[in-house]
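Rest of the complex left out; these chains stay put.
Note that the chains take the letters A and B in the order they are written out, and that residue 1 is the start of every chain.
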């Protein structure tokens, strides 16, 4: 994808799809690292994972900037410029959220991660899988929007599920935990995880608006 | 407002105003439920109110998506497309903020809601009333902007007032309350309430930009 003479004048369909697909694969890597990291309990192991996630986050950042730069240089884009911008930036937001969650786990060093926390990480990973699938549909959904629509629905349901897990957990946390510092740590980590599924649902909303406009 | 053949080709002035008005009425309902809920002390009653507010929040979400869909399909809009988008999305943000506040009250279950908390809920409700009025002005403000301008001013003053109530309360809270968990709960609930008045003021800013552009 070097921005050679050829690629700058390539037909409009081919330029942004592989970049967006690549970005979704970075979301997937980050979500796998997060899920994996929660299986470890020692501060040293956790901060190893946080380092890896931080690297992945930087790759996401660079790729997103690359997409924005291409947008600034390309005359004919497959969708409206701002749609591609929104799609890239909302996808990158998921990576930022995963990074924030991993960061808090590393620097707060809570006593342990609850089962509910692990469940949220699994839901985040499921969301990432759907977003990868969705990016494969970008080239064809204008004729066959059913699969893309299904991805959006899944992202919405994952967010609802995550919300329930979160609310139940926090209600119990405040009822049962008496150590204020532990509450403080746990609550914020769980908020970060839950917010990550919001960010994934937001990508679903951007995708839905594409269906409305182009299918 | 079914999107019939007729409504799709209706003259540009008639399409979005009733939808935006409807959205502002959802803000009003949510703010009434919030104000009402703060009169109850038991966790069961509070979670009943939270359920109702959650339902209203979903209605707001659906209506906002509906407005975005209509924007995607309509060629001639009464204002620039992004102005209607900003107005709908910033109005929906108020509902989300009210929902966040109600959620925290339900799942944190604080000892009690302070008078300052109740005062903020009243200010949020006042803001909602002004936003409803503002939506009635959308069709006519380009000729007579005075009433719309007054709504914006009120939203600004309500936010300033809420800010003072919030700051005074938190200063006292940290001076007097010694139970850390209670501080944690109360501070976050109050932050949510105060942020709701910010969100309402933000709608005022969007409206002011409409006056600059179209009046």
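Things worth noting here:
The rule is short, and it goes like this: a contact is a pair of C-beta atoms (placed from the backbone, for glycine too) under 8 Å apart; a residue touches a chain by one contact, two chains touch by 3 or more.
Owing to the predicted nature of the structure, the values given are computational and were not obtained by experimental measurement.
Here 2 identical chains are displayed in place, and the whole complex they belong to in this file is assembled from 3 copies in total.
Methods note: only the chains that are shown with their structure count from here on.
Computed from the mean C-alpha positions, the centre of subunit A lies at a distance of 28 Å from the centre of subunit B.
Contacts from subunit A toward subunit B in the complex involve residues 167, 170-171, 174-175, 178, 180, 183-184, 187, 205, 208-209, 212-213.
Interface of subunit B with subunit A (complex): residues 65, 68-69, 72-73, 103, 106-109, 180-181, 184-185.
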